[in-house]
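Shown here: the complex without one of its protein chains, the others still in place.
On to chain A.
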Amino acid sequence: MKKLRRRLSATLLGLNNDGSATGSAFGTNTTFRPKLFPFRRYSSMYESETVRQKINAAKETIENSGNSKQISNQRRHSAAIESPSIPFGTEDAYEKLEPLGEGSYATVYKGYSIGHQKLVALKEITLNEEEGTPFTAIREASLLKQLKHANIVVLHDIIQTPTKLTFVFEYVTTDLSQYLNLHPGGLNMKNVKLFLYQLLRGLSYCHQRRILHRDIKPQNILVSEIGEIKLADFGLARAKSVPSKTYSPDVVTLWYRPPDVLLGSTNYSTSLDIWGVGCIFTEMVSGIATFPGVRNISDQLDKIWHKLGTPTEETWPGVTSYPEYCAAETMFYESRTIAEVIPRLMKDPGAADLATKMLQYQPFKRIFCQAAMNHQYFTDIPEGIIKLPPTVSIFCNGLVKLAPEENEFEGDSLTSVIS
């Protein structure tokens, strides 16, 4: 040990004598430096300033040095994190069935796992010749590996081939968009509450981990046969900017995007997802999209202003300073409450108030997931449900169950077509 120390002080001494900026692991480049302490010329210990100090200190360390040999027991202290538990399957472990739809950057097929004898969803991502694995796919895989929650879709397996990447997800019968089409005119208010609660439960879990979903829409909310809600499509989660045309040839829907982001704000946080939840909440109640813009951002804003009123500097200080705010394109509409727009909200106490709190124009005024789950609207959710651990479905103990829907789609029932 002492030998080492002696060598060390010799090294440190030698170091400074030759002024060794060249030897620095980081050169003189300043990319690597603490944000809070931004201005220092040197960036590596190789370039340190006072030799004398170091030599003395090194000596001091010798004196203070304990026994560093008996540490193997303590080594890898709580190394139990990050267990790569997802096995890497091969393509022939799954049988590809009919296509289910197009994701934001992939095609999803129904599939059958031969080994497990159950249905799965196969999300096929074509590898880009220029850029290899799309970074949305990389993001989605790494996020979903960390998120283990009853209301977030389960990623079972990842299959890599030279030309494509396939994510194997649990199979969930339908999504909220199809469910809404199947039951037009608004859902059973009991189911609205169960769906919304589960949506908030999954989203709150993400938000606690500082993950934003950023693409909340009915197509990305899966609904199982017994009414379990599963958040899906994390391809855009926590990326730098909001999804836009540049990510895919399809136009990304603007219906669930909050006004501050439509106005050009990039300084968003969990409030971004909450607006989307508010839109979905009201859509489940009324049966139709709350703010169905048809053309572009200004049309989308017009839809929102038309329903809830045009904001002014008095009602929303700073609104006119947003980058995309355009006074010329802004029509003036009288302010209205959400209950006036969607009267059916009044059928359930607290529903209108919760929706109002979610659909606040000013992002900082929007309610947080956790607070929303504690809102009086949810007072009739049994205690036995609230206390469930995150990985357990709310339908596990029979305290709640999916209610029959009042309205069925007339004509050729989709269910009969499937069966």
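Here is the rule we go by: a contact is a pair of C-beta atoms (placed from the backbone, for glycine too) under 8 Å apart; a residue touches a chain by one contact, two chains touch by 3 or more; residues count from 1.
Operating definition for what follows: contacts and distances are computed from a predicted model.
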item: Choices "Cyclin-like domain-containing protein", "Cytosolic Fe-S cluster assembly factor NAR1", "AP-3 complex subunit delta" or "Ras-related protein Rab-2A" - which one is the UniProt name of the chain not shown; value: "Cyclin-like domain-containing protein"
item: Option from A:96, A:110 or A:139 whose C-beta touches the chain left out; value: A:139
item: Sole contact to the chain not displayed, among A:98, A:130 or A:314; value: A:130
item: Chain not shown: contacting residue from A:108, A:121, A:158 or A:338; value: A:158
item: Positions on chain A contacted by the hidden chain, ascending; value: 1, 4-5, 7-8, 11-12, 14-15, 18, 20, 22-27, 29, 31-37, 40, 42-46, 48, 53-54, 56-58, 60-61, 64-68, 70-72, 74-84, 86, 88, 127, 130-133, 135, 138-139, 141-143, 145-146, 158, 160, 162, 238-240
